[in-house]
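Of the protein chains in this complex, all but one are displayed in their positions.
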Amino acid sequence: MSSIAEFFQHLVNGLTLGGIYALIALGYTMVYGILKFINFAHGDILMVGAYLGLFIFNFLRGNSAMGAWWFAAFIIAMLASMCICALLGMTIEKLAYKPLRKATRLAPLLSAIGVSFMLSNGAAWAWGTQSRKLDYPFDNTPINILGISIAPHQILILAVATIMMVILTLFVSKSRMGKAMRATSLDQSTAKLMGINSDQIISLTFGIGSALAACGGMLIALDIKVYATMGTMVGLKAFVAAVVGGIGNIGGAMLGGLMLGLLETFGIALLGIPTSYKDAIAFAVLIIVLLVKPEGIMGKVEREKV
Amino acid sequence: MLNFFLLIVIYAGIYALMALGQNMITGYVGILSLCQAGFFAVGSYVTAILTVNFGWSFWATVPVAILLSAFLGVLIGLPTLRLKGDYLAIATLGFAEILRTVINNWDSLTNGPNGISRIPKAVIFGYTIKSKYAYIALIWVFVFIVWALFERIAKSRMGRALEAVREDEIAASSMGINVTKYKVWAFALGAAAAGLAGCLQALYIGSVMPGTYVFMVSIMALCMVVLGGMGNFAAVILGAFIIQFISYFPQMVGLSNIIPAQARQILFGLILVLMMIYRPQGILGRSKRKYKTTTGKEASK
Partner (left out) sequence: MSSLLETKSLTRAFGGVVAVNSVDFNVEKGLITGLIGPNGAGKTTLFNNITGLDVPSSGKVYYEGKDITGYPAHKICRLGIARTFQNIRLFKDLSVIDNVMIGLHFKNGKGSRLGLAIKSFIGLKGEQTVMYKRAMKWLDFFGMSHLADEPAGSLPYGYQRELEIARALATEPKLLFLDEPAAGMNPQETESLMETIRRIRDLGVTVVLIEHDMKLVMNICDNITVLNYGQKIAQGSASDIQKDPNVIEAYLGKDDEDDDDDDFDEDRE
């Protein structure tokens, strides 16, 4: 294998991973943009989404042989899981965060940690502690394109991630609700005066973020595996991606996600970082970014008014 | 039954040390650190490695563990303390995870996932600490020392400065308070207390394994502070008892087969959420500074 082909091979792997991080990072960044609050339970919503998708998919495909129906079942399972998780995210917001809007900064964060803990342990209780994996909805023999071998599931992940990000970008920039969302994140009180129902917008933001997380969870189920405590590590990494891109910035979250995916892949492949330390790469990146450019690549500097 | 009661007192003591440290960081300076499990692990491994591999006595490992934890606290604190609350929480959680990864993989020193066992018992004046009662005495002596020390610090000008930093960093720095210095100090003290807890844990169990020092440990320490009352050391110790009681309740009443292990963890999560919504100040609330000189006349005016 030539070194150029090898490079592109890692590029594809990195982008696949990065696409997933980006989807999840979007949820962190959107919520932060509006509430200036990090939804600690976001990673666990992703986990719930992955489980739900997995169950729905297994139920739908039944005993039928692999074929077009399997693929349709996958898509239906993904959309259904996204809808349920959107509701879950909105419910969590209403019950655990909304009563704390006027409390100290620490309060919603502690509450979110509580929710996260409840979700991950609830999942371990209900669904056991062993990890599961989603069966591929198609024949997954790698395809060879110009010397780079790409597994069909990677193509699916890249396609889904791209479609979701395009839809989100269009929604935020073109639709009425999207514009209201951006207005609320710029200045909540002014947006309120302009007749925007900020409670509704916050709820919507949690819904969209959670749906994207569920989608990301489903893609992880396809690529890696599903287990009850997966949310912590994946969530942390997606958070790092959001910070690298500039938290609060939607484009930044996408960029940060892709960058982190590439860094992890190339870090192991080219720099020879042992695989067991893979998870540490993200945190090293986080610390460096926070020290050098805390506002992230695309974020804006926030100054406290004195 | 008595056995469970003794266990609760032992673990309440070990966790109370961690929670006292958490209270210094979270209750007084208002920093949400999620790293106590990491320092707890450092303390445990220092004791385990020095006693088993190098033949040190338990007592000699205690100051090393405390200093190393405090040093790591400063090392972690310096870059992260500049961050705002939520970022800091995640960064510290990240550090705890890195520490655990390192412990899990540094086979030559930590023996990896298998951990280190056969940690020798502590001997004091020819008496070997073996029974549960002896452990209770040992652990609670340390708890009371740390409690008294922290209480004193909190009442002194340093405590007042820490609270000023919590309330308003900008105003505090304009009052001549070196905000970073105090934050790092609080972080180091909190880490040191967790390191000490780690020593005692390693001694009591007799072995260390990476699986013990998970995120849940940090959450328990945090729950104790939130439940008892942030900024109140006595309340934190009360919180430690309550949380440990909840932990052992299913076993105590013989229901551990019916109630799964996750149930209590779900309950801890629920405690955090409900306390924040209904009683953010905790059961006892923040302790108020009282001055002897403030007597009747002025107060009643």
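Details
Think of it as A and B in the order they're written, each chain with its own count starting at 1.
Following the convention adopted for this analysis, a contact is a pair of C-beta atoms (placed from the backbone, for glycine too) under 8 Å apart; a residue touches a chain by one contact, two chains touch by 3 or more.
Nothing here was measured: the structure is a model prediction, and the numbers come from that model.
Remark: the omitted chain is touched by one listed residue; of B:V123, B:V141 or B:I170 this is B:I170. Within the whole complex, the absent chain has one touching residue among B:N3, B:T128, B:N178 or B:S256, and that is B:N178. Contacts to the hidden chain, counted on subunit B, fall at residues 152-153, 155-158, 160-161, 163-164, 167-168, 170-179, 286, 288-289, 291-294, 298-299, 301.
Assume only the chains that are shown with their structure count from here on.
Computed centre separation for the pair subunit A/subunit B is 32 angstrom, with centres defined by C-alpha atoms. Of all the residues in subunit A, the ones that touch subunit B in their complex are 37-38, 40, 95-96, 99-100, 103-111, 113-119, 121-122, 124-125, 232-233, 236, 239-240, 243, 274, 276-277, 279-280, 282-283, 286-287, 290-291, 294, 304, 306.
On the subunit B side of its complex with subunit A, the touching residues are 26, 30, 32, 34, 79-80, 82-83, 85-87, 89-91, 93-95, 97-98, 101, 104-105, 170, 215-216, 219, 222, 226, 260, 262-263, 265-266, 268-273, 275-277, 280.
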